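A short write-up of the structure that comes next.
Note that one protein chain is taken out, while the other chains of the complex remain in position.
Note that the chains are named A and B in the order they appear, and that numbering of residues resets to 1 at the start of each chain.
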């Protein structure tokens, strides 16, 4: 019995299902364009084997360990490292068994689909993971990981990844990207410019980070113009390694377009650590507009990812640090927030600003109307908690009528879970084909057009929107 | 090959589809009640031919040109007039070709359905519009427009419009409405009273507009009581031309019920241009309640259309003026905002207040619960960006369980795109029949009742709610 239903995510009705299958057949094997994600460039650089099944599937995947945590399982029992270096479980098999015993918690979740997809297509399992199959799973995955076919580069080829972007801090030396290039390996791995540490006055060590930015670029980053120039230089450095986008994850979508002298004063206050919360927010917003202006010069695509309230649990932040599943979406305004940036550069179609949301109520109300009129603005795909069959369906249902398909940018997996990448793209392709088939069967799209759109959504739009 | 699928918007499942078809067959040919819209009364008065295909389908339709704009096409290339009278494209064929070349952008949008509906049913096309068919389309439409059968009044009859309302400023002399009446033509075209220019302190020329209101009515509109009387007189003037409703488009749903002496003071400040943004908002809110009280006297239905943040792009406003596709919906509160008005007059069932929303998150949360209890309050149909198959479906799914069908008011097309009117009503009738058929097939509505409700939604409720 396979873990995966061959018709999964297809429409239930047989007429629509037949067409959805036919559409899917034309895109199922297209190469993967992964323009936004969090895989570790070191994997591709060193091509070292993944350590063990738990380290591959459980310990680094916050989708997985947050669900286990929600039922009272301690993160230390799952091997999640402690911020203070204190004891955490290191026995992979023990972690794996705990995970397997609780695998029923994932019923109905996308994590379950992604995991089963990897279990079946990468490791060949045909019996579901459970307490009774835990050891067999562990042994077989563990053995496979030791073989060349399961090293990062081999999987890269097997997954048909045409290009993948990592996400890298502005101060990063891109050493792994250098090593990849130097290695002669042909896999295309590019960085993305993520400058949170040097554009957010509330980021730990902001002033030191900005000073370091000066050292790296030879600019006087104590001045506003030197600081902006330093960004230009770092962006050029990233572009030298194939970078085509910058990425900005703020709590809100606020943008500003202050007069340059006011921006300079705000920057000075930020460097001195004198910004109020409101001023820090304004400065971050100003930097989005500055980055958009730099994009007009150097062509980087600007990504805005607002809406996550990070580190909701103070005790978990203290014990385990950031990115431990305690980032919770909140209500996000776009209409007012994006106005300064859009008024500054939104009518310029040389620019590509891609906006994501964690607040689905903004899809039809704000984001589709904005992307459906501003030449510079495009909608990123359903994201994070909404990167799921229902989430993707809602995205299409709520954005297509006002923004069409061509103000969206295809799919991106946004993941650090390497083995989930083919599964995630497969889910997106299936959901989109199901949506298109339903449109055709309800007379809202011509069948011939549906084939073209299916290809656009699975492949062309991501490549084009991200200039890859 | 027809452009339209005969079963478009019917449920995919064959059992539900059969019933939906049967329901639709009973309402498909009902006359059109169009109680709220923006067609130009001059069309009906002069009955002049429409100038050319581009002027008919592209240049005046912000749904169409905003989508083209979103992909970097300049509005001047589409013939949209500039505010400064500067050059804009005037070659209809050139505009049409640009539109046709980019027709794929409308895939999956309601605009595409509306356009195809007109192309097929009004002009007889059976091949889709595209770059290669652009000239043929242009020639045939252009030729048709020169014939009597395509003049406004002939189309009015062909579209089976029983009655249509235009939207007219409070200071309008209704000359076209007078001319229609004087012409002896039997088409029923009525005005709606839209007093934005004289109730919104932030409207350009507010004080002058109010002075002009005084001249038109012989009232001293420098006083609060004279100002209110002047409204009464203008409303009576509109009613003389068949008007049954007033229409109010504010950024928020705020209402106020201030003591009359405070309202008078606020009005005085407004006339002197001394209102803060907050006070201007309060004044607009007060005027909604005043209008509601006048409605108790003269029977006009009060329509509230909140939630659009107008003219989002400052540069586009400057270059092209208002209503150019840059009005973006925003989050809208109703519970607190409508309370003063509802507390003043909401329990009076002689009154009919129809509320629309651009914020769908309010459907189930606020609007259905409010309309499901206050006798004076009814829900307007899915509106503007939500006037679409998915939007209409969500409207029914999210309002029916709490408000039922009989606290809604049927459909209105709200359009200035004359040729889209039959298409829009057809979409609404199909979506509603599909919804009803699904209710029947899932045991939530008796089949006999469904036929009655289908008729109510397509025809009777609009007529009754708008007192037409």
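A few remarks follow.
Everything below uses one rule, namely that contacts are C-beta pairs under 8 Å (C-beta built on N, C-alpha and C of every residue); 3 or more make two chains touch, one makes a residue touch a chain.
All of these numbers come straight from a predicted model, not from anything done at the bench.
Of the options A:119, A:326 or A:459, the residue whose C-beta touches the omitted chain is A:326.
The chain omitted from view is touched by exactly one of A:24, A:43, A:57 or A:106, namely A:106. Among B:15, B:48 or B:83, only B:15 touches the chain left out of the display. In the full complex, subunit B makes contact with the omitted chain through residues 11, 13, 15-16, 333, 335-336, 339, 342-343, 346-347, 349, 361, 364-366, 368-375, 377, 397-398, 400-407, 438-439, 441-446, 449, 452-453.
Interface residues of subunit A with the unshown chain, by the touch rule above, are 4-10, 12-14, 66-67, 69-72, 104-110, 112-113, 128, 309, 312-316, 325-326, 328-331, 358-361, 385-386, 388-391.
The criterion applied here is as follows: only the chains that are shown with their structure count from here on.
The best fit of Cα atoms from subunit A onto subunit B calls for a rotation angle of 120°, in steps of 5. Chain geometry summary: the mean Cα position of subunit A and that of subunit B are 40 Å apart.
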